[in-house]
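What follows is a structure written as structure tokens; I'll ask about it next.
A protein chain is absent from this complex, but the other protein chains hold their places.
Right after this comes chain A.
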Amino acid sequence: MTIDNISYKLDHILSGLPALLPEVVLAVTFLASIGTGLFLDRRWRQGTLSITLGGIALAGIFSALQLAQPVANDLLFGMLDADGFGRYTRVLVAVVCLLFALFVHANPDFASHRKKTADFYSILLAMHIGLNLMGMATSWLMVFVSIEMVSIGSYLMVGYLAKEARQTEAAMKYVLFGSVCSAVMLYGLSFLYGFTGDLDFTSEPHARGLSATAPLLLATALLLVFTGIGFKLSFVPFHFWTPDVYQGAPTPVTAFLSTAPKIAGVALLARILYAWPVGSIAYQYLQTLILVSAIATMLLGNLAALRQTDVKRMMAYSSIGHTGFLMMAVLAYSAGEYAVLLFYLSVYSLMNMGVFMFAAFIESRTGAADVNEYRGLGPVMPITFVGFVLLMISLTGIPPTSGFVAKLLVFTAVFGNWQLTGNPGMIALLIVGALTTVISLFYYFKIPLNAFLRKPEEPMETKPLRSYIVLMATLITLSVLLLGIFPGWLMNLL
């Protein structure tokens, strides 16, 4: 390698930096947050929080500004592809991270934690970089690095408080299961590299290498890789960790885990699926895998949620069910038309954030974490429960909420795909999707049933607590409602 070569490579990397401005901002903020955590927080308690919020907001604004600019491909030697979809997911991830940072700040458990929360915000910033890269990755190396960045950050977040036995247990299960999945994925990736000699999965040699591989070997390798992505998205059969971790983790962390990694993971799944030519064997294998696990995920998530009484555990199964829906949207999305998928992702993230904010507020005021403990709380905390119920209606998919519009768009896209291709799997998806929507009514409506219609056995004690979290959750509920009535506001942006 000559000196010229190195200077050429450096020039290439530098020329790609403008398109990666949000990530650069986040990286600088990450370093700054470590400094403020060590030195500034003693004098100004909210130092790190302010820096973090500023950094994420700035990164989000830069991501939004880049939407108008021409697509920059061949970033970092073709490891990243900042196309339309990837850039929208960046904005969405920034919004979720911003909400999450405020959520953590308002949470009494985090506020009273002896280790302070400065490190927590640093972890969040590093994860944000990982999530952005995951949504844009086109190289297996970048896929692995970004998935690990997000996973290691999530393990730390779940175990951060370590206040009670259940939290440490959730963190331990999460880290062991997650590490096994990423090791299996790495083994699969090593084979894909061996088959093709190329790490860039969108490249032409890669597709050629895959079609020259023996089908059985290819199917095995793809299944191994699928494990790693399945763990991040928590679809069947890689969902075992989800209920335990969601129940055990601090509520803000649960809200984050059920939204941000899913946005990036779905973007990654869609990118891999549509990187390969439609007729190729690899594409057909992956499509079948996604189809089968989408059906299994919708059924299992919604059926298992029926017998849960813990709100966080129920929401864990509900989010598994929604993952099935997202996978259905991935299958229906045909190259370039990502608006449906993005709409579903945005609405889903807002709804889940809102639900967990309400649940956290109720838990910190009354200590109730179980549906049966919600008895008679409706009239005591009217605004909270009306918002909560509206979000439940939206999660089920009943008009006039945006959950309905999102589901309707996905169903329409799947139906259109079936008319185009005649794939019987699409009809199966439609039937299972409609069926599970009906099933989901029964568990979502346990909450209004208990809160408003049942009488408590003994009156609950409520601690007075003033928190801006209710205001935020109410605003989220309002936006979910408004997007249901005027979906064009968001659709026209996409």
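Note that in this section a contact is a pair of C-beta atoms (placed from the backbone, for glycine too) under 8 Å apart; a residue touches a chain by one contact, two chains touch by 3 or more; residues count from 1.
By our rule, contacts and distances are computed from a predicted model.
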Problem - Missing subunit (named according to UniProt) among the choices "Porin", "NADH-quinone oxidoreductase subunit K", "Dihydroorotate dehydrogenase B (NAD(+)), electron transfer subunit" or "Branched-chain amino acid transport system permease protein" - result: "NADH-quinone oxidoreductase subunit K"
Fill in the blank from the handout: Of A:127, A:184, A:233 or A:339, the residue that touches the missing chain is A:184
Problem - Missing-partner contacts on chain A, residue numbers - result: 140-141, 144-145, 148, 151-152, 155-156, 159, 162, 164-166, 168-173, 175-176, 179-180, 182-184, 186-187, 189-191, 193-194, 197-199, 243-244, 247-248, 304, 307-308
